[in-house]
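Here is the structure we will look at.
Of the protein chains in this complex, all but one are displayed in their positions.
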Amino acid sequence: MTTEPLATSPKRRVRNFALLSNRAGATFLTPAGLLVSIFVIVPFFWVIFVSFTNRTLLGRTALNPEFVGLANYLSLFDPATFFQRGQFGFSLILTTQFVLASALVGQALLGLLLAWLIQTVPPWIKRITETFVIAAWILPEVVIGFAWFAFLDRDAGTLNMLLTSIGLPEGDFLLQQPFWVIVVFNTWRGAAFSMMLFNSAFSSIPPSYFQAADVAGASSWQKFRDIGLPLIRGHIVTDLILITMWTFNTFTPFLLTNGGPSYRTELVSIYNYRVAFQDFQFGKGAAVAVIMMLINLAFALVYLSIGRKKTAPRT
Amino acid sequence: MKLTFPALFGRIAFSALAALIGIAFALPLLWFVFAPFNARAELGLAVPDPWTLGNFMTVFGNSFAMQALWNSFIQAAGGVILVGAAATLAAYALSRSSIPGKGAVTYILLLFSSVVSGSAAMVPIFLIISSAGLMDTHIAVILTFAGGLLPTAMFILRDFIDGIPKSYEESAMVAGASPVQAFFDVALPVIRPGIVVIVVWSFVNIWGSFLIPFILLRSSQNMPASVAIYSFYSEAGTPVVTLLAAYALIYSLPVVALYLFVSWKFGFRFFGGIKA
Amino acid sequence: VDLDITCRCVIGGVNSATAEWIEESVIPAFEAANPDINVTLNQFGGEDAQLTQQLALDFSTGAGPDISGFDGFLIPSFAEGGLLKSLDELIGEDYANWEGWDHISPGIRSILSYEGETYGVGLGTDVRMVFVRSDLLDEAGIDADGWQPSSWTDLLDAARKLKEAGVEFPLQLNAGVAMGEATTMQGYWMALLGTGEAVTDADGKYIVSSPGILDTLELYKTIYVDEALGDQRAQMLADGRNRSFANFRDGKTAMLVEGDWFYRSVTAPGAEFEVADRDEVMSWKKMPAQEPGAGWNGQDFVSISGGTGYVINPNTEHPQEAWKFLSFMMSQEQMTAFQDYQPGIRSRSDVPIPDSPFLTETSQALLPLTTARPNDANYNAVSQEIQRMTEAVVSGELSPEEAMAQYKAAVVSIVGEENTVSL
Amino acid sequence: MASVEFENVTKRFGDFTAVGDVSFDIGDGEFVCLLGPSGCGKTTSLRMIAGLETPTAGKIRIGGEEVGHLHPKDRNIAMVFQDYALYPHMNLADNIAYPLKVRGEALEKRHARAREVADVLKIGHLMDRLPSQISGGQQQRTSLARALVYPAKVYLFDEPLSNLDAKLRLEARGFLNHLQRDMGMTAVYVTHDQAEAMALATRIAVMDHGSIVQYASPIEIYRRPATTFVANFVGNPPMNLVAVEAMQAEGKLQLRAKGLAIEGLPMTEAIAAALAAGGGLTLGVRPEHLAVVAPDAANAITAPLFANENMGPESLVTIDRGESARVTARIFTDDHLELGERVTLGFAPGHVHLFDGKGLRIPAAGE
Partner (left out) sequence: MASVEFENVTKRFGDFTAVGDVSFDIGDGEFVCLLGPSGCGKTTSLRMIAGLETPTAGKIRIGGEEVGHLHPKDRNIAMVFQDYALYPHMNLADNIAYPLKVRGEALEKRHARAREVADVLKIGHLMDRLPSQISGGQQQRTSLARALVYPAKVYLFDEPLSNLDAKLRLEARGFLNHLQRDMGMTAVYVTHDQAEAMALATRIAVMDHGSIVQYASPIEIYRRPATTFVANFVGNPPMNLVAVEAMQAEGKLQLRAKGLAIEGLPMTEAIAAALAAGGGLTLGVRPEHLAVVAPDAANAITAPLFANENMGPESLVTIDRGESARVTARIFTDDHLELGERVTLGFAPGHVHLFDGKGLRIPAAGE
C-alpha cells in the first residue's frame, strides 16, 4: 500500500493474469493461514466472546462463567470511578497522551529527524548513531528495564551524575515526572524502527530530486519540507499504524515504574494485565482488549484517510 | 572540500546533532559496561573497584539459567524460521496473486493481532495448546509466536514486496520458469533484505518475550532466559542486581550479534530489494 | 510411575536451598525407598504471582505438576473455583491417618485449609517483627539491648531521636503498591493489628471504615508525610523494597518491619544486602500495639504469619503416590534434613530449629502472638486496595479519611455491600 | 518459429480500453514493429502475446494454436523487457543463462552458450559482473542476450534499444537485422522510434489509442500513409501537414492557405467525394520533398524563417506561418538564411499527399 514507486510512470497495473495463480497463491498462504487462524483469529473471537461474560481464572466463576451482556463494558465506563487513578478511564487518557507523545511525537518525529540527519552526516557518525539507536530497539526488554532503572537512579544514576557534572540540579525523575520518564523511555526504545523505515524510504527517492532542488536554490529545510516529507507520506502512514499499535500494547514501562507511583504510569496494557492476571478477571480484561482494538482501528483509519491520496490500495 | 562558512557550519551542526543523539541513546546502556563486573550492587554508575568476574562465575554456575539461554535460542530460531518462511510465502502470495479480498487482509489481521498480543488472549492460547497436547514443549512456544508475529511480519513484508517490480518474475516466466522456480530463483533473493528485517524483528521479539513461554512451558529444562532471569531475584522478591546485570549482559549478546551479522552480511532495509 | 514436583526454587537462584534439598535429599531418599516411583523436580524461576497463574491455568485443564509449592493465602480462591480438591477427597484414609498431623499445630494446618477442609501440607511459617540497628540506637542514646517499644509512641519517639542523631530514614513500615503483598503483610497488617482490629471481623466481613484503619493511616502519615521519619520515595518506586533494604544496610534506616527471612537471607553474609558484623549491630524487637493491651486479641505485641506448603494437583493420575511423596517430604526426617540447607521455622513441632538463636528466640516469642490472613477468595483483591490506600496516604495525595473512603468504595464493589462492615 | 495471429483482441483495464478489437497476422519469420506514441497499447499487445496479460476478449494464436489457456512459461517465447528486468543478484553469465537453466541445461553448457551470445553483443568480458556494476547500455544488451540465448517460437522486444547511444543503437540494429534474416525468426518489436521501425521491420503496425491504424511494409507506410496520424508519426522530421481550402476550377483542384497557393492538381473521384463530404482537406508534404525556391515560384509556401538547424550534410529549415503552424524542409545545403527573413519552400505536385476531413488518405491518381 505504501510503496508506490516514486517514478512518474502513469501505469498502475490491474491484471487478471497474476504471477501466482490463485491455486499457487492459496498454497503459499496455507502455512501462514493456519498459524494465524489458530493463534490469532480463534483467540480473537474467544476474547470478543469472553468480554461478554464474567469469566475469571479463580473463584466461583472460573468454571461456570455467566453471560453478562455489556456489564464488563459498563463497569469500565462507570462514570463514578471512570477518572479515578487505577481505573480504566484514567489509564485510557494516560495511554492516549502516552501514544501521542511517545509514538507520534517521540518515535515518529525523532525517527524522521534521525533518518534525515544521517543522510547527510559522515559515514562513521552515521554508523555509530545507527548502532546505538538500534541497540535500544533490539535488546530484551527486561534488560532495558534495568538499564533505565540504573540510568535514572536519583542517588547515583548516570543521568544525575551527568546533570551534576554540568552544574544542573539533580532530578527525582521516576517519582516526580513518571509520565515523562516513560514517554522518553518509549521514544528511546522505539525510535529505531521509524528511523530505519524512513531511512529506507528516503534512500528510495531518486537523488536527482534533491539535486534539482539544490540547483534551484533550496535550503536543507526547504528540501525536507517540500520534497522529502511529501514523498514518504505513504511510509509515514505505515510507520504510524505500526508504532501506534505497538505503543498501545507496550508493557515495557511496567518494568520501570510498575505502573506507579500511584498508578500515574498505569497504561492500559498494564491495567489490562492487572485486571486479567492479578485480579484474574478475564471477562473484564477481554473487554479492555476489545476497546483497545477499536481505538487502534480508529487511529489507523485516521492515518489512512490523512495519507489517502498516496495510499489508495494497490490491487 | 572548500565550503562557505554557513555551509560548513551547517554540516558541522548536523553531524554534531546526529552524534549527540547517538550518545544520548548510548547513555542508558553505559551502566551495563560496569555493573556486571562489580562485586557490589550499584544502581549508580560506578567504576568497579575491584573488577571481578565473580558475578559471571555465579551466573555460569546456575545451570537453569544457562540451559535457559539455549532454550531461548531454540525457541527464537524455530520461531524465526517459521515466521520468516510463512510470512514470505504469504506476503508474496498477497502481493503477486489476484486472490479476491487480499487488499484488506493484512490490515485486518494486524488489528486482530493487536488484541491477541495482550494478556487477555493468553487463556485461549493456553487452552488451544493444552488441548493439542503440546504443553511444555518448545514447539508450542514456536507455533504460538509464529502465529502472533505473522500478521505484522506479513504487513511489513508485503509492503516490501509490493515495491519490487514484477518484471523480474515475469521475465523468468517468459524464459520458461514455473511460478515456483521464479519464486525461488528470482523473487526470493531479491526480497531477502526484507526477510532479514523480519527475521531480526521476530528474533528480538521472541528472545525478549516473557508471557508466552511462561504460560506454555512448565519444566525448568524448557524455560527461556526471559523467564530464567527471574531466578536472580531474592527470596524476598527483589532482584539481585549484580547477578542480574551479568546475566543480562550474556542474555543480550546473541541479539546484538545477530543484528551485526545480518546487517553486515545482507543489509537491513525495509524497501526496494537488492540495490540494482 | 513418574511424578512431577514444582516449586518456586532454582538451584543457584531464588530459594536455592529448597531446590537443593528436594533434589539432593528428598528425591534420592524417596526413590531409594520406592524404586517404582520416579520423581522430577521442576525449578520455577518466575515470580510468585506467575506461578499462581500457571497453576490456575494448569489445574483448570487437568494439566500441571503432581505436586506443587503453594502460597497459603491462595487456597480459598483456588478451592472456590474448583481448582483444588481437598486431601480428604483426593486421598482419603491415608491422608487422615498421617502421623504428621500430630506434630502440626491447627493454626499452621489452617494456613492450607479452607472451610474446614485441608488442601495441602505446610512446610513452614514465618513471623514478623521490627529489626533494629543497635549501633544506631546506641549512637542516638537509646540503650539498644534493653529497649523494647511498648507503643507506637515509643516507636515514633525512638525514630525522632534517631532522626536528630542524623539517621536519615529511621523507620521503615512498608507502604505503596509497588511492594505488593509485602506492603499489606509487613506494613499495614502489623500496624492495624496493633489497633485491635484486623482486615475482616470475626464473621469474615471486611471492615471498610473504622477508627483502627484511620489510626493506621495516621501512623503512616506521621512517619512519611508529617515528620519524614521514613523514606517516602522508597514506598513509591518500583524497586522500593530493595531501597529499604539498602537503607538498612547502609545505616540510613534503623528500624525496619520485616519477616524472619530478612535476617535469614537478606542480610546474611554474602548476600547483596549483607550487613557487616550483623550479629553485633543488628537485633530485633517485637512490634508493639498502639497502646499496651490495645492490640489484636488484647495483646501488647502483634505479629502475623504466612506460610507456604505443597498441594496435590486435583487431576493427578497418581494421587496415592503423590501423597506418598508429599508425606515423605514432610516427614520429620526430611524436614530436619532441610534445616541443614536453610534453617527456618518449620511446620512440624518435632523438627527442632538448629543452632540458630535468632530463629529459636523469635519463634518462641512470636508464634504465640501471631495470626494469619483471612481465608477468603477475595482477600487478594482487597489486599491490592489496601496497598493503594497506603500509597495514597504516604504520597500525601489523600488524607487518611479520603483514602479510607476510597478504600471503602473499592472493597464494596469487590465483595459486595453485604460482606462489609463499618465500625 | 511460428506465426502469431490476433483475432478481435480487446484488453480493458477497468473502464479504460488499452487495446480495442485488434486483428492482425504476423507471418512465420516476419519481423513486425509496433510503432506508436506512448500509451497507445504497444506494450500491452506484446504482453498479451507473452501471456503476461489476459485479453478481455478475442483470441491470440501462436503457430496456429490458440494460446489463451497457456501459461507464459509454456508458450516458448523470448522477451526483452522495457526495464531490462535483470536479476540483481545474478552475474551476467547467470542472468543470460537463466532460460537455459530452467530448461535443465548443464552449468557448463549453458555458460558456454551465454558467453557466445554475449560475445556477439560485445559484453563477453563482463560476464562476472552484477547488473549494478555495468552501464545502462550494457544492461540493455544483457537483456537482449538473455532473450536470444535460447530458440523460441516468437521473439518479443519491448523498446530494446531505447537506452543505447546512437552508435551502439545502430550496431545493435544491424545485428538484429542480420539475425532475423539468418535465423528467420518471428519477431514483434515495440518501439516509438520510427527510424528504428523503418530500418528493421518487414511490416509495421502503426498504433494509436489501442487500435492499429495502418499495417503495411515500411516503404508503403512512408509512401502512402493511411491517415494524417501516420503521416505525422512516420518520417523524421515528420510530414508537414497544412489545412487547406480546396476549390475546383476547370476540372483541376486548387488549394489555398495562408502563404500558399497550389493550382492545377489533377482532380479525381476520390477527391471529389472528400470535398462533398466536407470538413476541408489537409495537404501533406514531406520535408525532404521541399526545397528553398525563388519567392515567386509556383507550388510553394512562404513564411518567415523560424529556425535553421545545420545537421552536418543537411539542414532543417523551418518557417513559421503563424499560430505555430510550421513547415520544415530538409535540404542538402548550408546556405546562410537570416532568422525572420521570408523564405519560400517549393515542391513538386507529384509529392503531395491529400487527406480528407477525417484525416484519411485520399488515394492519389493511379494509386
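Letters are used for the chains, namely A, B, C and D, taken in the order the chains are written, and counting of residues starts over at 1 for each.
Keep this in mind: a residue touches a chain if its C-beta (ideal position, glycine included) is under 8 Å from a C-beta of that chain, and two chains touch if they have at least 3 such contacts.
These figures come from a predicted structure and were not determined experimentally.
When the missing chain is restored to the complex, the residue among D:6, D:150, D:233 or D:355 that touches it is D:233.
In the complete assembly, the contact with the undisplayed chain comes from D:178, out of D:109, D:178, D:342 or D:358.
Only one of the listed residues, D:195, D:243 or D:337, touches the absent chain: D:195.
Note that of D:74, D:309 or D:341, the residue touching the chain absent from this view is D:309. Even with one chain removed from view, subunit A keeps its contact list with that chain: residues 6-10, 206, 208-209, 211-219, 222, 226-227, 230-231, 233, 310. Where subunit D meets the chain that is not shown, the touching residues are 37-39, 135-137, 165-168, 170, 173-174, 177-178, 181, 192-195, 198-200, 218-219, 222, 232-238, 286, 288, 306-307, 309-313, 316, 318, 324, 326, 328, 334, 339.
FYI, only the chains that are shown with their structure count from here on.
Centroid distances built from C-alpha atoms place C farthest away from subunit D. Each chain gets a centre from the mean of its Cα atoms; for subunit C and subunit D, those two points are 92 Å apart. For subunit B, the set of residues touching two or more other chains reads 43, 123, 165, 170, 173, 229, 239, 241. Shown for subunit C are the residues in touch with two or more other chains, namely 53, 57, 239.
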